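Can you keep this structure in mind? I'll have questions shortly.
Of the protein chains in this complex, one is absent; all others appear in place.
What follows is subunit A.
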């Protein structure tokens, strides 16, 4: 145990690097997923059957084919077709599309949950579609989206050890180095689980803060404007 602690302390810089890579991948993927979620979430409400149908198919495709396979497909199969992406790009694209597809359901549901009367009132006030969305609908829908988005974010964080399987030097990779260096398998795995737990707790409190900010902003927004 003492041995492991010394080695752990000596390896701290590389473990910190691993944490940085893991956090970076999570943040980038989350950003892509957010954009994808809004894009497909809005398209899924389109009045045109063709748009709605093709959105449905795309979303079901990314939700239905397993993140694991999507990541491996991008990393192993795409180069056969002549496109080679950096490992980190593979991860961000796979995570972004997969979790974005799940997120689009959240966006769609939250937009549908804004009471009909709010849409009608905004129309009655003569707001343009853009104004209506930005000032009336989205602030209300956004508050509802945050908790499920938070859950997806934690799930995404929990899927990041996959990165080590496509040669990215993330937290899992660095911990594995330490494990083979010291031979203290149990301690190494316990340590990485604790680090992941701390990261999840940090994300959780971040999302709580985002939620209360969104709530208070909505209170001011509807009163002032």
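What we mean here is this: contacts are C-beta pairs under 8 Å (C-beta built on N, C-alpha and C of every residue); 3 or more make two chains touch, one makes a residue touch a chain; residues count from 1.
Following the convention adopted for this analysis, contacts and distances are computed from a predicted model.
Chemist: Select, from "Ectoine/hydroxyectoine ABC transporter permease subunit EhuD", "Dihydroorotate dehydrogenase electron transfer subunit", "Protein translocase subunit SecD" or "2Fe-2S iron-sulfur cluster binding domain-containing protein", the UniProt-recorded name of the complex's unshown chain.
Modeler: Answer from the UniProt record of the missing subunit chain: "Ectoine/hydroxyectoine ABC transporter permease subunit EhuD".
Chemist: Touching the absent chain in the whole complex: find that residue among A:49, A:81 or A:117.
Modeler: A:81
Chemist: Would you mind spotting which of A:34, A:110 or A:162 touches the chain that isn't drawn?
Modeler: Answer from the full complex: A:162 touches the omitted chain.
Chemist: Can you tell me which of A:47, A:64 or A:126 touches the chain that was removed from the display?
Modeler: A:64
Chemist: Against the chain that's been left off, what residues of subunit A make contact? List them.
Modeler: Output for subunit A: 60-61, 63-70, 72-73, 76-77, 79-81, 154, 157-162, 165, 172, 185-186, 189-190, 192-193, 196-197, 200-201, 204.
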